[in-house]
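What follows is a short report on a single structure.
Right after this comes chain A.
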Amino acid sequence: MKPEQTVTALEEDLNALNKKIEKLGKLAIAQFSGAIDGMATFDTEHLNSIISQDKLLDDLELSINDDAFLLISLRAPVVTDLRRVIVAIKISSILERVGDYAKNIAKRSKILAEQGSDTIPGVNIGRMGQLAEEMLTEVINAYLTRDVSKAIKIRDRDLEIDYMYTAFYREILTSMARNPEQISNGTHLLFIAKNIERIGDYATGIAEQIYFLIHGTTLEDDRPKADPLTSSNKET
Partner candidate 1 sequence: MDGLSKKPLNPDSLIEATLENPRMSARNVDVFYGENKAIDNVTLDVGKREVTSLIGPSGCGKSTFLRCFNRMNDTIDICRVKGTILLDGNDIYDASMDVVPLRAKVGMVFQKPNPFPKSIFDNVAYGPRIHGLSENKDHLRNIVEKSLKRAGLWSEVKDRLHEPGTGLSGGQQQRLCIARAIAVGPEVILMDEPCSALDPIATARIEELISELKAEYSIIIVTHSMQQAARVSQRTAYFHLGRLIEVGKTSEVFTKPKNSQTEAYISGKIG
Partner candidate 2 sequence: MNNNNTIQLSKQDNSKIVLSGLSRRRRKDRRLKLYGRLAVATAVTFLIFLLIAIGSKGIPGFFQYYVTLEINFDRERLDPMGDLSVDSLYSGESEALVTEAIYSKLKPQGRSQKKAVKKLVSKGGGEKIRDRILKNPKLLGTTSKIRFPVDDDVDSFLRGYIDRNVPESDRRLNDFQINYIDELVSKNLISYKLSEYFFFGSASRDPELAGIKGAVIGSLMSLAICFIISFPLGVAAAVYLEEIAKKNRLTEFIEININNLAAVPSVVFGILGLAVFIGLFGLPRSVPLVGGMVLALMTLPTIIISSRVSIGAVPPSVKDAALGIGASKMQTIFHHVVPLAMPGMLTGTIIGMARALGETAPLLMIGMVAFIVDIPGSVTDPGTVLPVQIFMWADFAERMFVQKTSAATIILLLFLFLMNAIAIILRKKLERRW
């Protein structure tokens, strides 16, 4: 863009949309981070506020959808500009689901807190949560700075979370088999772990959207996966 050109209405609208995605991203990260903390501290008040704040993300996603629809109707964006709008819609949908999962983690943490459980020894869900949080933060950063190479790297780190989840999955199953009274807690923990793993997947999804935004083609789907259903070592 030449320096003396004024900002067009289209550019203004796209920038505003971008800001909303940024806000939604920050909210999603905060929700997730808060949920992980709450999982460690079992602070019920904190967990409650996480749960109620999810509404903010839902509303923000709806408003992003409305803005995008209006933008397409009135500005008829093409090529790159059109990709910006489409990617914005998809990423906001992903971030809203991240928020839902964060809320779910908080809910289950609350239940675990009420049941006064100890965490299952040996596995640090917190570590997995931290990793996922890092991924999410970095991928949103990559989106805001349009850094494709960063986005591709994030995709690869999802492998780590998958391994951690697989390990955790086996541990909890073993533990539940040995101590049947832990089955209830164990199940919650499993779900929490699954949610965190899904959030890792979502961060990857956002990374793929960033690639599409910049290059206009989809990243090949042969990224490494290691979830227990496909892994070659199956344990009963």
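Basis for inclusion: all candidates are chains of the complex that A comes from, given by their letters.
By our rule, a contact is a pair of C-beta atoms (placed from the backbone, for glycine too) under 8 Å apart; a residue touches a chain by one contact, two chains touch by 3 or more; residues count from 1.
All figures in this text were calculated on a predicted structure; none of them were measured in a lab.
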item	value
Numbered candidate touching chain A, per complex, among 1 or 2	1
Chain A to candidate 1 touching residues, read off their complex	1, 5, 8, 10, 76-81, 84, 145-148, 214, 216-217
